[in-house]
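Read the structure below first, then the notes.
Note that this complex is displayed minus one protein chain, with the remaining chains in position.
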Amino acid sequence: MSTEADSADEVEPTPEQDTQAQSAAESEQDDDSPARDSPPAVFKLTSTVSTLQTVVSAVDPIVDECRIAVDDSGIQIQASDPSQVAMVDLQVDAQSFTQFESTTGVLGVNVNRLDEVLSVVDEELVRLVLDPQTNTLQVSSDEMTCTLSLIDPRSIRQAPSHPDLEYPAVCQLDEDDLDLAVTAGKKVSDHLYVVVDEDNPELRFDARGDTDSVTYRREPGDLVAFEPAEAASKFSLDHLSEINRALPSGPTRHLQIGNTIPLVVRAPLPGADGTVQFLLAPRTDD
Amino acid sequence: MSTEADSADEVEPTPEQDTQAQSAAESEQDDDSPARDSPPAVFKLTSTVSTLQTVVSAVDPIVDECRIAVDDSGIQIQASDPSQVAMVDLQVDAQSFTQFESTTGVLGVNVNRLDEVLSVVDEELVRLVLDPQTNTLQVSSDEMTCTLSLIDPRSIRQAPSHPDLEYPAVCQLDEDDLDLAVTAGKKVSDHLYVVVDEDNPELRFDARGDTDSVTYRREPGDLVAFEPAEAASKFSLDHLSEINRALPSGPTRHLQIGNTIPLVVRAPLPGADGTVQFLLAPRTDD
Partner (left out) sequence: MSTEADSADEVEPTPEQDTQAQSAAESEQDDDSPARDSPPAVFKLTSTVSTLQTVVSAVDPIVDECRIAVDDSGIQIQASDPSQVAMVDLQVDAQSFTQFESTTGVLGVNVNRLDEVLSVVDEELVRLVLDPQTNTLQVSSDEMTCTLSLIDPRSIRQAPSHPDLEYPAVCQLDEDDLDLAVTAGKKVSDHLYVVVDEDNPELRFDARGDTDSVTYRREPGDLVAFEPAEAASKFSLDHLSEINRALPSGPTRHLQIGNTIPLVVRAPLPGADGTVQFLLAPRTDD
């Protein structure tokens, strides 16, 4: 893990992310600035259980505790794993929920406990209500009421900020294809080269182990979308596998690939007006 | 476990149980009294494999070795776990079996080995025959014959006897509802309050952990039967989960709840003329 941290650049932002971060910062300043790190005065939402589970599943493999930034436009989560190699950036618009009412603030949530509690709600809808007095989040359905203690957001590590980056190559591929690339790579190695070839246009995943190697190719006809450009970077398969598990099931994956810069993997949140995006720092040890 | 044993009353009987115990005692005395702890002279039964598996599955989570009291009316098993917090009381009438012939006596059986052996009988019917000469139980189908060594019943701990108790509240609920109460409770705590509210009539399961809590409610309309009365007791979730797994799949669960007295959980044995009943001592540490 320390080798990984040493040999990997820290995750850098995509242009989109930067814009999002900016607009989030603006909306925070529209409100009152101590809100940046305090719970909101009001936070109430009603949602399908499945939408909240998709959100939680995307964050759970990356961090144990996360800061959920909320305001009247919806929720946003940015978090990086302890080694700062993988980062998740997720936002869900207010209209994705059956009901949503929130002032600006930050909730400190134990992701795994929220996941556990959602798993026992045996109904379609669930309601989340902040009780600022007790600093708890009430998660309730018609028959079940769970009360989760919130964590002081200031005690939760913030995701690193990151400069603007240009990505030469963009590919969109099926869920199963990224899954196969990761599974096949792990059979022989602990890292994977993600390569885009412009002349002989293809997206290529290359895993080279001590004795064996695997190459998995996707040609333009196999891809949902493809903007080729010469690009190649090497990534940790453990982290890539973590991100692959964290992605919502169903939608195609949108990749942005550069030369020894972080990989961007993005997917829309199914059944919601929102997006989850992962950044994975490259390995630079060769 | 020792804390559990210290803080929990020993299991107490239900009125029904007492009557059963009495009638069992009577029928034993009709026979010859050394039979109380000796194998019967004759024991032969033919049964569907599924009926015997239901019996064994109900006892297996509570004890490794059990005493099966048999006479011409059927079989009865009373056993408590080593901490004497959970107790099973099960009886199956002779007419539940395809064929049944037995004198009065007690069989000492390794429950887990009987379970294993039943799991490999690939036919509908199985026959159990005691061989008093070798003190073995022959478990056989058309194609398979297993011989299990019996244990001296005197070497197996007897379930504690227990006084008569009055239960104010009675509820009957679906299998899935009890299952959900136990599953949800275990997400946040190691004990569960089972509460019946008379004024605002409902059955309520309350789990309070160090940081989080879960409440699961069933109103009269959600219950198969409900005789409300103010009642509340606290139970170990480990033991309640054990009992929940031991219950036969299918039938609704009949609960008797009092104030800091043992919980009674009862269900009929599906496809047989018999009942299984569990008693769980309350935790009295608060």
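The letters A and B name the chains in turn, as written, and every chain counts its residues from 1.
Simple rule for what comes next: a contact is a pair of C-beta atoms (placed from the backbone, for glycine too) under 8 Å apart; a residue touches a chain by one contact, two chains touch by 3 or more.
These numbers come from a predicted model, not from an experiment.
Trainee: Please identify which residue in A:V49, A:L165 or A:L180 touches the non-displayed chain.
Mentor: Answering carefully, the residue with contact to the hidden chain is A:L180.
Trainee: Just one of B:L45, B:M87, B:L128 or B:C146 touches the chain that is missing; which is it?
Mentor: Hidden-chain contact among the options goes to B:C146.
Trainee: Give the residue, chosen from A:D212, A:E230 or A:D285, that touches the chain omitted from the document.
Mentor: A:D212
Trainee: On chain B, what residues meet the omitted chain?
Mentor: Touching the missing chain: residues 113, 116-117, 119-120, 122, 143-149.
Trainee: I need the residue numbers on chain A that touch the omitted chain, in ascending order.
Mentor: Within chain A, the residues that touch the unshown chain are 176, 180, 183-184, 187-188, 211-218, 222.
Keep this in mind: only the chains that are shown with their structure count from here on.
Trainee: Once you find the CA centre of chain A and the CA centre of chain B, what distance in Å lies between them?
Mentor: Going by mean C-alpha positions, chain A sits 48 Å from chain B.
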